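Missing here: one protein chain of the complex. Every other protein chain is in place.
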Amino acid sequence: MASWPESPRLIGTSIPRLDGLAKASGRAKYPSDIRPEGLLFGVLLSSPHASAKVKAIDLEPAKTMPGVKAVLALATAGESTIFYQGQEIAAVAAETEEKARDAARAIRVEYEILPHVATERQSAAEGAPKVFPTGNTRAARAQTTGKPDEAMQKADAVIEATYELPVITHVCLEPHGLTAHWKGPDSITVYASTQSVMGVANDMVENLGLESANVTVLTDVMGGGFGSKFNADTWGIAAAKLAKEAGRPVRMFLDRAQEHQLGGNRPSAKAKIKLGAAKDGKLVAMVAETSGTGGRGGSNFPLPYVYKVDDRSRAHTEIFVNGGSARAMRAPGHPQGCAVMEAAMDDLAAKLGINPLAFRLANLAEADMVAGGVNRTDLYKEQVERGAKLIGWDRWKPRGQNGDGPIKRGLGLALHQWGGGGAQDKQVACIINPDGSVELRSATQDIGTGARTILAVIAAEVLGLEVGQIKSNIGNSTFPPGQSSGGSTTTPSMAPPCLDAVEKARDELFKRIAPGLDAKPEDLSLKGGKLLVKGEEKATWAQACRKLGMMPVTATGVFGPGLASTGVGGCQFAEVTVDVETGVVRVKKIVAVQDSGLILDMLTWKSQVYGGVIGGLNYGLFEERIMDEGTGAMLNPDMEMYKLAGATDIPEIVVDAYDTPEMRVRGVIGVGEPPTISTAAAIGNAVANAIGVRVPKWPMSPMNVLDALAAAEGKA
Amino acid sequence: MKAFEYSSPTTPEDALKDLAGPGTVEALSGGTDLIGRMKDYVASPDRVVYLKDVKALAGIAEKSGGLEIGAGTRLVDLSADPIVRKRLPALHQATVEVGTPQIRNMATVGGNLLQRPRCWYFRNGHGLLGTKDGKSLVREGDNRYHAIFLTEGDALFINPSSLAVPLIALNAQATVVGPGGERTIPVEKLYQVPKSSDDRELTLAPGELLTKVTIPAGEVKNGFFEARQKQSHDWPLVAAAVGLKMNGDTVGDGRVVLYGVAPIPWRSEAAEKAIRGKALTRETAEAAAAAAVEGAKPLSMNGYKVALVKTTVKRALLDAAGDRYWEEA
Partner (left out) sequence: MAEQDSRTPTGPGGHSRRKFLRGSGLAAASAVLTSQAAVAIEEAQAEAAAAEPKLLSGEAPLTLKVNGEEKSCTVEPRSTLLDTLRDRLDVTGPKRVCDRASCGACTVILDGDPVYSCTTLAVSCKGKTIETVEGFDIGEGGVPHAFHQHDGLMCGYCTPGFVTACKAYLDKNPGKTPTLEDVKRGLDGNICRCGTYMGVFEAALAAAKTMKGA
């Protein structure tokens, strides 16, 4: 049975990513950069209306325009219903992008405009037009455990509050899209910006009636997905069809507005929470009514999240709006559940007059067992202790005691959890060539996490080579089946078969060259680029491989037990200043303590945690999809009024890898999602601590902060 | 973006000829506003006249009449100017807070003053007043970034130029040339409140060219403060600039100008009155701040701007006085 090396040379150290220089020098070719001979430029025509019937589509004006090579209707006249602004109507391919845009605008579409509901408020309002066949809302029955109402009576302190988080969008920097290139009448190569080369290949097979063997999807590098890029999507299939019609390759990527409107989003959340605790700081009951919108999709989130409340009830209502559908976005559901629960916990701690840190630790389950016999509660306790030290929690003061001037300082914290386990059906091929080159192959892809690099780290570790000597070929759908990049599952799915493949290849190499060395295979070993026989250097790696003659070694690895695990904790602390005269929040410092089993590359691992924190900072301070009730349009489908942190918005960030021997023996666990979960929650709590007032709506914008202060003043 | 014809004159005379048309004409400088508007089909001119090759429009010079700043002067050059930095900190501060390093390398003083409103209803194709079927989308819709003064009218957008604010506080004069010759007007007269959707918020006639702004000589104590959500690239929510002619320790004649509260750069006469004859103390600043919000009628979502008006007026005055009490120790 394979196992991770006990004292690794490379694993767990900081290794720059294999494709880093190609990316940093502009030489890496992204799917949106690929320019095959004869490339045409595709443009997608979107609906300007949020709710409508398509009555007629006339493509003719576009077809006759200069440079236009193919035009395709994507909606059906008399049949198609428009559910959100941006929905696909038609697509055009032309010699230049400017001409393709002209042509798309020339397409005549007749709409019957229908009433819309653009926001949760509008959708759930009494007398709102029913725009969805199943109704605008769908209320689930309350899920009740114990007797929450009875238990609440016994509480010494109760808070009742409503917290809200807006819809945010993924804002992938490389928009969704692909470049389609037919290699023959029944064979296509697609350069896709995707988190799943296999998913896109499957979509091509199903939608174009092709044989799997004739579809190749390539994603050498790609510009961000965050959960929104698993499929070919309507526009990707359209690109393939346009390319077929024109007989030339077609590049089709969404524009920025379309990316916001139809590239996916994280659902909103609203939670009316009644939370009660006894004087001793133990939670006794929770009653929560929650809602949210994912467009036409779901919006549920976990509650009471990491805390233990025996008597509780929770009712969630789905609200449907004429907005683009939600897609998975970095830890689906968790950032929302974390923010609202952690806010309620903090408000209740304040009411009880208890330090919120102690209050949290007192309300974890005694035994929160995750894979490998790990009690996550023990983990949390140690992580919180480390985080508290790093942020300087001893400086924490109760609300309202954080400065005399206009600038108030505050501290906040929040806990999170995630699974992060892998799939057990993925494969990696390892090829050792007679020239000494080593290649890994799998149909997974690197969405920026460092997946390519960690596979090479494993191979280099086993073969005694340097990471740069390994060719880590992924992002090709024709390779052995690999994992989609989602849910923090890539590393735990791919690292075990990689280890297996490389060990098998090494053993096969030993078997084949041992006789020529008058040795037994078990006498051979590899170290520092050398082949050792019974511990003595006998040949360089290249010389050893040359003994293979003409035949390379190939081995396919599969998942093995004990190499990967699931179930992580983590906590984050935020220190903020709030200017109560402007409502401006500045985050000064964030501490993130994170476990994730065995860390393969500390450099790319830390980058992911930093990135998660910054994503959470954006959620906490800036991001919001703003919909207009009057027109049903998104008002900020850009990167200017849709606000994202720039360099001067980035605080000091301290990442503490909870990288203990106990964690390492668990094997690998993914880390993409967990570190983004609790940041917005911690920031919200730090703001409340600073100004003495809960800002119930994210983001912590000057508007929301000043409104909360004014409301508190009005009440006082 | 609709196709257009393009000219790149090198002299103001040729620029005027090119700006005369025929057809609809847009003048292009830094491009950070116009190109975006053309991409969004909010502007679809027949002709674009590129002004950055007109070298005579760029530059900063101290003349007898005051400090002349060419309309084609890039913001990066304005922000680096030692005279501006030393004597006109309000203008300097407003300039360095515009956009990003790249934007300041591209954008010009004239382009900043004459950019079109950022109102998202305007940018989404609903006209300057943001109406649909004759009704204001702004009033009923998301007006968090809109005006709080003059809101009984139909123009609810805010003037987007943050340089106009200190320039007006400093009593800057704009020189405009056109087919009819040259005229000089106060910078505030570059703007008007449109009465109907056929009106514009800029008073320049088609074919006219802003060539420079002149800040009159004479000592003026000045200060600036802007509140915005992001520290990086963002628009101010509200900003204030003050220009104060002092009589010894008291304010003789003072100007208090606000960004982000009205369809024009907003001079707060009430605040100006409140500081006249007063020493620049925190009490004076508080009084001016209270006066500045008189008559504010916020829309449904932007009541928070009232607090921001108070804060920015107070802080701009105290900035001029060198009392930056809000800066962290």
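When the chains are written out, they are named A and B in that same order, and each has its own residue count from 1.
Operating definition for what follows: contacts are C-beta pairs under 8 Å (C-beta built on N, C-alpha and C of every residue); 3 or more make two chains touch, one makes a residue touch a chain.
For clarity, every value in this text was computed on a predicted model and none was experimentally measured.
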Shown chains touched by the chain that is not drawn here: A, B
In the whole complex, of A:G86, A:G223 or A:G620, the residue touching the missing chain would be A:G223
Return the single residue from B:H92, B:R116, B:R255 or B:K305 that touches the missing chain. B:R116
Return the single residue from A:G20, A:G372 or A:P434 that touches the missing chain. A:G20
Residue positions on subunit B contacting the omitted chain are 1-9, 14, 16-22, 24-32, 34-36, 38-39, 41-48, 50-53, 71, 76, 99-103, 105-106, 110-111, 114, 116, 125-128, 131-132, 178-181, 183, 185, 189, 192, 194-200, 202-210, 232-233
Spell out the interface residues on subunit A facing the chain that's missing from view. 16-17, 19-21, 23-30, 32-33, 35, 41, 96-98, 171-174, 221-224, 226, 255-256, 447-450, 603-604, 606-608, 610-615, 617-618, 638-640, 644-648, 650, 653
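Note that only the chains that are shown with their structure count from here on.
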Taking each chain's mean CA coordinate, subunit A and subunit B are separated, in whole Å, by 40
Interfacial residue positions of subunit A with respect to subunit B in the complex: 98, 101-102, 105, 405-407, 577, 579, 581-584, 586, 621-622, 626, 628-631, 633, 635-636, 640-641, 643, 645-649, 701-703, 706-707, 710
Considering the complex alone, what residue numbers of subunit B touch subunit A? 1-3, 41, 100, 118, 120-121, 124, 126, 132, 137, 140-142, 144-145, 227-235, 237, 301-304, 307-308, 310-311, 314-315, 325-326, 328
